[in-house]
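All protein chains but one are shown in place.
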Amino acid sequence: MRVGLLGAGRIGNVHAQAITTHPESELAAVSDAFEQNAQALASGYGCDVLSSDQIFADPSIDAVLIATSTDTHSDLIEAAAAAGKAVLCEKPVDLSLERASACLETVGAKASDIMIGFNRRFDPSFSALKAAIDAGEIGKTELLSITSFDPAPPPVEYIKVSGGLFRDMMIHDFDMANYIFGAAPVTVSAVGTSIADPAIGAEGDVDTAVVTLTYADGRIAVIKNSRRAVYGYDQRVEVLGSEGLLQAQNVLENTVVKSTTDGVSSAKPTYFFLERYMPAYRAEWAAFVEANKAGKGMPVDLKDGVAALAMAEAATRSSKTGKPVVLADI
Amino acid sequence: MRVGLLGAGRIGNVHAQAITTHPESELAAVSDAFEQNAQALASGYGCDVLSSDQIFADPSIDAVLIATSTDTHSDLIEAAAAAGKAVLCEKPVDLSLERASACLETVGAKASDIMIGFNRRFDPSFSALKAAIDAGEIGKTELLSITSFDPAPPPVEYIKVSGGLFRDMMIHDFDMANYIFGAAPVTVSAVGTSIADPAIGAEGDVDTAVVTLTYADGRIAVIKNSRRAVYGYDQRVEVLGSEGLLQAQNVLENTVVKSTTDGVSSAKPTYFFLERYMPAYRAEWAAFVEANKAGKGMPVDLKDGVAALAMAEAATRSSKTGKPVVLADI
Amino acid sequence: MRVGLLGAGRIGNVHAQAITTHPESELAAVSDAFEQNAQALASGYGCDVLSSDQIFADPSIDAVLIATSTDTHSDLIEAAAAAGKAVLCEKPVDLSLERASACLETVGAKASDIMIGFNRRFDPSFSALKAAIDAGEIGKTELLSITSFDPAPPPVEYIKVSGGLFRDMMIHDFDMANYIFGAAPVTVSAVGTSIADPAIGAEGDVDTAVVTLTYADGRIAVIKNSRRAVYGYDQRVEVLGSEGLLQAQNVLENTVVKSTTDGVSSAKPTYFFLERYMPAYRAEWAAFVEANKAGKGMPVDLKDGVAALAMAEAATRSSKTGKPVVLADI
Partner (left out) sequence: MRVGLLGAGRIGNVHAQAITTHPESELAAVSDAFEQNAQALASGYGCDVLSSDQIFADPSIDAVLIATSTDTHSDLIEAAAAAGKAVLCEKPVDLSLERASACLETVGAKASDIMIGFNRRFDPSFSALKAAIDAGEIGKTELLSITSFDPAPPPVEYIKVSGGLFRDMMIHDFDMANYIFGAAPVTVSAVGTSIADPAIGAEGDVDTAVVTLTYADGRIAVIKNSRRAVYGYDQRVEVLGSEGLLQAQNVLENTVVKSTTDGVSSAKPTYFFLERYMPAYRAEWAAFVEANKAGKGMPVDLKDGVAALAMAEAATRSSKTGKPVVLADI
């Protein structure tokens, strides 16, 4: 598989590494709005610098990986689909549910062949937890809890264009809930507060939030987010079932334990998403390559991307009105 | 301190052991609606069997421990207070917030000298967590999560008279939130479902619930309850603060770890409250004895008992209406 | 069972609590070389102060618990056995293997009815580990490791009369090896050093030691001792078998885990033997009462006490000569 990479920023570089180390894919070309970014990445990996249009037009390129800024995702998905390329696009599809829904409509039947980069589904621990559920190891699932804290708040400039915590950060957790429970919720209730960073509150956004989801069959999910956990990236999932509990715990930097007069201490969780999810990004790419060969749709597709966005939209509204939102009303 | 024990059931027996092993208290008398219960306990500990009225009337008895059925708590608190006894009463004060509030009014200034048996405050791990917060070890608290699962649902006969999950079970967690955060919430949002035991749903109660509490200063708390966690009594508290995270984890039956081809396994959490909280019951009694000597009010008093009940009332309403309830409206 | 307690020191008080809280035993009398010790204990528990001879002569006393200084153990065992009392004697039987062996010979057939207080066999975690082995959970045992570190070295005055690390401290671990493996070793190889406390070295004793035991069937055991582990009482056992590994880990003071920029930390191990082994002392006493009723010998008897002492003797010699000692040569 010859791949065109759209976007040569930090996350583009992560994907470039996954593409080039996979035995069945190679990086053919890269584009970026800032050509020096594209040049830097291209010289490291020995690939061409092209425009995105040139990439779409190149018949030797089989697939594109979209790692550009969010506001370009839908346009590029549509263009890539029209050009007949296999597509893996970073989350979210768009900050606007309307635009994302339009994109879904535009690509039509191809939606299930467009993969959305919800990398956490491919984390070894989260996917092992999901496999255990599917194997019936805890019976019927009943109550899901997702803890997802970033180590430090982003700059306010980022907050301004982020779409807000629910669309930017918790969208990963909405997709995780969909992944774990395999169903969409009926209601979404959100409370949010800006207690960690007043600058975030000044922008009208929240930095700490709790969302409760209810499901048609009586199940309940709770998602907790904070922009600031000083001890590192806190990424945990816990599911209570009729026959037990499954927990995916944090990955620590190393396994050293120290016992002194102060107590027993171990290493911190890995610092942030690049450290924690590097194996997930590689597994995500491998799943994409595999799914393209199999031709039976993507493990997480455009429809999933829109579904998570609808939940983010519902949570944003609930957070503002203080009332539960029925997802179907979105 | 000579103590009269009102109620010789299971929890009465737990308290009898705490009273008799404490160096500064002795069990003077016991009463029970079923005299054979009282006789059995009295013969084990070598104390008198009296009626509650006789206990109140006996000037040699300094304190009473009320461990009778919930519907008698308020009456006995009032009578004991009128008789000038020190009082430790099992939770809840009453199933009816109205009756509990009336009791609070009746005892008046003595309310702060009446201890309510929220035993979990005296659990070594929860009190160590609280001490760490008070010592500023995680800076300002922001987000509290309480997980509280019972090992198995009670009989339906019990459910019928329990007042429902929020008043019977989650009331402990409401008090825990008050203990940890040292403040009452502004709003209470509850979702509940009967997914673990349909018989509970048939009684109009829930067996699985999530409650979100918001606070005037922007803090948030989440409480999760389930009546059925097959692996044992799951009792955890977790607090995110500006400078770190504190977690009180489960107590396991022993420290043996087994590694085989199946994985690495350890013992289960202690089975239920008697196993988990025996040290807490002893520490609770010691705190009561100590507070009586100090004469500066109880560490958890009648007002705290009524406050937790008000939150249970709010959660019950929210669970039924599907909307947040402002606690001040209760 | 009416019990006479010989010795009212620290460990005597521990046993007094176990005796009095057991439903089938009561403390009839206490003796101590220092009568004020005996008086203090007696007044707390409401029992008589007698001499040891009076206790032996009192037909209403069924059992004696010997918690006196080590040099009196053998004499008191012999006297108690002659008086027809059930006997639980603190370890070690004697510091002199000769004297202990003579005691064994003197009591003759009664040896199996004299229990020696190797309390660790009754620790909930060590006994669960042993039960798992007996249940075949790790197949055939192959390699045993015992880690046993005290929190702080004792005063030099104590060291002088202790008999040395192998007889005073590691004797517990020799018995643990016998308990876990259910067999006596063939060879004993010891290395010792005084690296933690030079004052101990100045007395000709060691404070840090490693002993390797070999068994006729090819199994191996390793015991590590240190008089000084500043983080608390470190008491671990680990067994490799043909089908897995069993580890009994430390008991921590509480279950609180704190995550900050410094890492993830938890409580220390319980400080010393009184904190760690209180449940073991109670279980030990219960086992003694039970075994007396059953009349089929003690779970750990005088012969076991002498066997552990022989291993201590062998280790002491090996440590001095630098060569393995064949246990049969002792």
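We call the chains A, B and C, going by the order they appear; numbering starts again at 1 in every chain.
Just so we're on the same page, a contact is a pair of C-beta atoms (placed from the backbone, for glycine too) under 8 Å apart; a residue touches a chain by one contact, two chains touch by 3 or more.
Treat the numbers as computed from the prediction; the structure is a model and nothing was measured.
Of the chains displayed, those contacted by the omitted chain across the entire assembly are A, B, C. Screening C:Lys110, C:Arg219, C:Lys258 or C:Arg282 against the full complex identifies C:Arg219 as the residue touching the chain left out.
In the complete complex, the residue from A:Thr70, A:Thr147 or A:Ser259 that touches the missing chain is A:Ser259.
Residue in contact with the omitted chain (choice from B:Ser43, B:Ser69 or B:Ser266): B:Ser266. Contact with the omitted chain, checked across A:Ala40, A:Ala83, A:Ala102 or A:Ala132, is made by A:Ala132. Check A:Gln36, A:Gln249 or A:Thr321 against the missing chain and you find that the one touching it is A:Gln249. Take subunit C: the residues that touch the chain left off the picture are 140, 142-143, 145, 147, 149, 187, 189, 191, 193-196, 208-210, 212, 214, 217-220, 222, 224, 226, 228-231, 234, 240, 242-245, 322-324.
Of the residues in subunit A, those that touch the hidden partner chain are 21, 124-125, 128-129, 132, 137-138, 243-251, 253-261, 267.
Residue positions on subunit B in contact with the hidden chain: 229-232, 234, 252, 259-269, in rising order.
The rule is simple: only the chains that are shown with their structure count from here on.
Considering every other chain in turn, the ones in contact with both subunit A and subunit B prove to be C. In terms of their C-alpha centroids, the spacing between subunit B and subunit C amounts to 39 Å.
One finds 57 Å separating the Cα centroids of subunit A and subunit C. Of all residues in subunit B, those touching 2 or more other chains are 243-245, listed in ascending order.
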